[in-house]
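Report on one structure; see the data block that follows.
Excluded from the complex is one protein chain; the other protein chains are retained at their positions.
Order as written gives the chain letters A, B and C; numbering starts at 1 within each chain.
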Amino acid sequence: MAELTYREAVARGIAQEMARDPDVIFFGEDVAKAGGVFKATVGLYEQFGPKRVRDTPISEQAIMGAAMGAAMTGLKPIAEIMFSDFFAVCFDYIANEFPKGRYMSNGQTKCPLVVRTGNGAGSRFGAQHSQSVENWCMMVPGLKVVAPSTPRDVIGLMAAAVRDPDPVIFFEHKSLYAVKGEVPDGEIVDTLGSAKVVRPGTDATVLALALMVPRALAAAEKLAAAHGIQVEVVDVRSLVPLDMQTILGSVGRTHRLFTVEENPRLCGWGAEIVSIVADEAFYDLDGPPVRITTPHIPLPAADNLEDIALPTVERIAQTIRRALEA
Amino acid sequence: MAELTYREAVARGIAQEMARDPDVIFFGEDVAKAGGVFKATVGLYEQFGPKRVRDTPISEQAIMGAAMGAAMTGLKPIAEIMFSDFFAVCFDYIANEFPKGRYMSNGQTKCPLVVRTGNGAGSRFGAQHSQSVENWCMMVPGLKVVAPSTPRDVIGLMAAAVRDPDPVIFFEHKSLYAVKGEVPDGEIVDTLGSAKVVRPGTDATVLALALMVPRALAAAEKLAAAHGIQVEVVDVRSLVPLDMQTILGSVGRTHRLFTVEENPRLCGWGAEIVSIVADEAFYDLDGPPVRITTPHIPLPAADNLEDIALPTVERIAQTIRRALEA
Amino acid sequence: MVKDTGSAIQEVTRSVHNDDIGEATRLELYRSQVIIREAEQRAYDLFLQNLVKGTSHLSLGQEAIAAGFATAMKPGDLSFCTYRGHAHTLARGVPVEKVLGELMQRDNGLMRGKGGSMHLTSEEHGVMGSYAIIGAHLPIACGAALRAQYKGHDDVSVCFFGDGTTNIGAFHEALNFAVIWKLPVVFVCENNHYMEYTAIHEVTAVKHPAADRAPAYGLDGIVVDGNDADIVYRTAQTAYAKARAGGGPSLIECLTYRHSGHSRADPGKYRPEGELERWKERDPVKIYRERLAQFGISEAAVTAIDTEVRKMVDDATQACIKAPPPPEDILFTDVYADGGWAWRN
Partner (left out) sequence: MVKDTGSAIQEVTRSVHNDDIGEATRLELYRSQVIIREAEQRAYDLFLQNLVKGTSHLSLGQEAIAAGFATAMKPGDLSFCTYRGHAHTLARGVPVEKVLGELMQRDNGLMRGKGGSMHLTSEEHGVMGSYAIIGAHLPIACGAALRAQYKGHDDVSVCFFGDGTTNIGAFHEALNFAVIWKLPVVFVCENNHYMEYTAIHEVTAVKHPAADRAPAYGLDGIVVDGNDADIVYRTAQTAYAKARAGGGPSLIECLTYRHSGHSRADPGKYRPEGELERWKERDPVKIYRERLAQFGISEAAVTAIDTEVRKMVDDATQACIKAPPPPEDILFTDVYADGGWAWRN
């Protein structure tokens, strides 16, 4: 066991896979010699050398395209897009190339790559460097999408992503990079498509992702302490594949559903899950499913404004309590 | 009154606005001298000349950026992106530039432009030229998003879009271009953000958009004729602003909700609306809300496969009937 | 072929008639062009009979480029094509039936109708896909070349695209990327002088959309006659040799012209009168027939190829007409590597 930051877990996760498989290469802007702008890849260049760990120009389309071409022909590339907001400058690869080649070719081609990216708010960076864009990827058929909330999950899901034969978009949360967590020694390999019940409860199911997981947990503790409300918190972890068994199982026990989403409201992952639960478990629900999201606005830079934009522990707890008491 | 195709309505809608306002300009790939690859802009070049109607290089980022810069400084550009799938090569403008400038500048700048695009399947073009990507835009705060289903709505909503002070993404459905409809003479100006009940009914509310509207209507007739089921069909028309009053009003009367979406399942507009209705009108619902969508797959080229991928009249009718009878 | 690092790029419109290529290869080059010509013409006829569905982008008039580059390849070399990719796919040896079957969206098609005309892919022939979003495949070809370099393989990735494609961002990113990493990739611009319906000179800041950009990446500006298969073949050989030797990428602009419209529905009316006719005088198949004669190859040998190819295309057509549409269950296969499409449990 060691205590690692989420940031250190990224480097360890990548190193674990690069050490295991010589076909794993890693590239992106400032990721090699400088160790990445979030310092999440420090040491990889020194450990694996300039052939396997490479600095690129500011050419996101070339980065993504090169990752794809390498993946199609036998490598297992990990490519970094520094901020997930920049998916917008290379979205063709995410939406039209990675996920469609296998299908269009009737199974002839493959695309086993990982795109890792810094996602989410909290750094006071403003509207173009703070977005939560998991739904940009979830909505595209053919991708897999994960967003770990702990250092341990970072390593385990990174390993699962690298070993997966399909394109995986790996969302790291910028505001979690400094967070520490216990990590077992030795190889860690998790499974894509498995949600985790991180706090059992009986009164409601609360789904959360990435930075929203610790907040949902804090809200849960608050509700338990102050109101005796026991909510079950599920860390969704993987949006595609989506672990509906765990989610439907939980709702079947608690009969109420809440989502805590960092993304702006419209078409977030919570919308999808609510629509599935409302269809498949309608008669399990004792009250309306409620989504707690960032309002549907661009994000402001100012700290006090950013703080109230994202779901806070307070807002999560209050929304749940009011809904349960209604 | 005249009978126009949806294709002709596009040209008439643009012409109406260009004739009215000399600040309206129009550009895109092959839109001017050739009248567009879908022949939807035939005659505009001849009518308004090469200063106002322009052919561009294959440079979608330049097209979108130029539209934005012109809009910020006093023009009202209409820009064409030939196929909506190509939003992926200029997505930065859609996701990060058009919709965020006004907010980030604290209201100093504006972006009154229209992006029109050919959306949707049915032409056997395969996975990269057939997508329904309204949700790519709906999910972005700061945009407005419309998708007309009739020639009349094309003209009216085009006028509303051009006159609107915000960026509007205007989805034309490729498989509707040849469809005819009655269009009144003279100026037509509609309102963004208004859905239309296109068929009243009492047993269920069926929401549809663009090509799915005629299919939902056909399914409704079928259900009425064969099973005496009367569904209310609502043409959503505008995803942002979203006319929840009309939708909630309808569900309040019918107590059941269905969406008919051409997009692949995950995070489609129907998910969002279901999540709103499930929250705000939970106790109005007599049964599970059901989404009828294209399965979450890339689209195949082959006609027989494409035909069964999209929601068919048969599938819509059957899904509704089974759900209502369950 | 003329290389020039400065701004005044010379065009070569006629090959030097030396005999370095040899009869066997020349017959191969001819056969390849005739296969493309006949198959594309057949595709057009089948379209008129409503048997080719969706869209289709023909390479009639551009056969020499596909033939020249493919014939100079070794097995294992990789081709990356656009929607206008039938020619390159055929030139790598993919059976005509597979291509026509895909255009007709039948179960015997190369991808059983799942991809369609714009996405021809045959991994076993090194055809690593046809990409229908302009520019997307240039970076992808870089990635394949990166793999070759990384693994010490000696294959070359060859990426074909049009003149219009030189104005999109991905072109620029890919070229710079390939050069800084010295990747074994060859970028081939088929300058047929038009994007869809707009003449390339109306929307391009320089005369030679590809070659005039080459110096921006430290590359030689290369413009060749794309209608002369010998010239194309030699140009390809040089570029491949450089790539295999670790010399990095090349960017080659081949001047050509498409005889048909941009895609199935296009009558090509935007072209000035006489332009098509002038280019037809320089029809690559015609040029090459003359070339074979110049080198003393018998008319019998040429006619034998014509006849054989015609029969091949006829047989393929019959097989396609008889072939069933794809079965409905493949709608849901091969979204993911497990063969299925499950996005949830």
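By definition in this document, a contact is a pair of C-beta atoms (placed from the backbone, for glycine too) under 8 Å apart; a residue touches a chain by one contact, two chains touch by 3 or more.
A quick note: this is a predicted structure, and the numbers were derived from the prediction, not measured.
Trainee: Give the labels of the shown chains that the missing chain contacts, considering the complete complex.
Mentor: Listed by label, the shown chains it touches are A, B, C.
Trainee: Please pick, from C:L175, C:V188 or C:A229, the residue that touches the omitted chain in the full complex.
Mentor: If we include the chain that is not displayed, C:L175 is the one touching it.
Trainee: Pick out which of A:R7, A:H129 or A:R291 touches the chain that's been left out of the picture.
Mentor: A:H129
Trainee: Who touches the missing chain here, A:Q61, A:N135, A:S175 or A:N263?
Mentor: Only one of A:Q61, A:N135, A:S175 or A:N263 touches the chain omitted from view, namely A:Q61.
Trainee: So one chain is hidden, and I want to know which residue out of B:E17, B:D166 or B:E232 touches that hidden chain in the complete assembly.
Mentor: Residue touching the absent chain, from the options given: B:D166.
Trainee: Tell me which residue among A:A2, A:A34 or A:A178 touches the hidden chain in the full complex.
Mentor: Only one of A:A2, A:A34 or A:A178 touches the chain omitted from view, namely A:A34.
Trainee: Would you indicate which residue among B:A34, B:V53 or B:A67 is in contact with the undisplayed chain?
Mentor: Final answer for the missing-chain contact: B:A67.
Trainee: Suppose we count only contacts with the excluded chain; which residues of chain A make the list?
Mentor: These residues of chain A touch the chain that is not shown: 29-30, 33-34, 37, 55-61, 85-86, 88-89, 123-129, 265-266, 295-298, 300-305, 308-309.
Trainee: If you put the missing chain back, which residues of chain B would it touch?
Mentor: Residues in contact with the chain left out: 25, 51, 54, 56-57, 59-75, 77, 92-93, 96-97, 101-110, 112, 141-142, 144, 164-166, 193, 240-245, 276.
Trainee: Which parts of chain C face the unshown chain closely enough to count as touching?
Mentor: Given the touch definition above, chain C has residues 5-7, 167-173, 175-176, 179-180, 202-206, 212-213, 215-219 touching the missing chain.
What we mean here is this: only the chains that are shown with their structure count from here on.
Trainee: When A-C is set beside B-C, which has more C-beta pairs in contact?
Mentor: Between the two chain pairs, A-C has more contacting C-beta pairs.
Trainee: Counting only Cα atoms for the centres, state how far chain A is from chain B in Å.
Mentor: 30
Trainee: Show the residues in chain B shared as contacts by 2 or more other chains, in ascending order.
Mentor: As it turns out, chain B has residues touching two or more other chains at 85, 88-89, 126-128, 265-266, 296-298, 300-301.
Trainee: On chain C, where are the residues touching two or more other chains?
Mentor: 112, 114-116, 119, 131, 133, 135-136, 169-170, 330, 335, 341, 343
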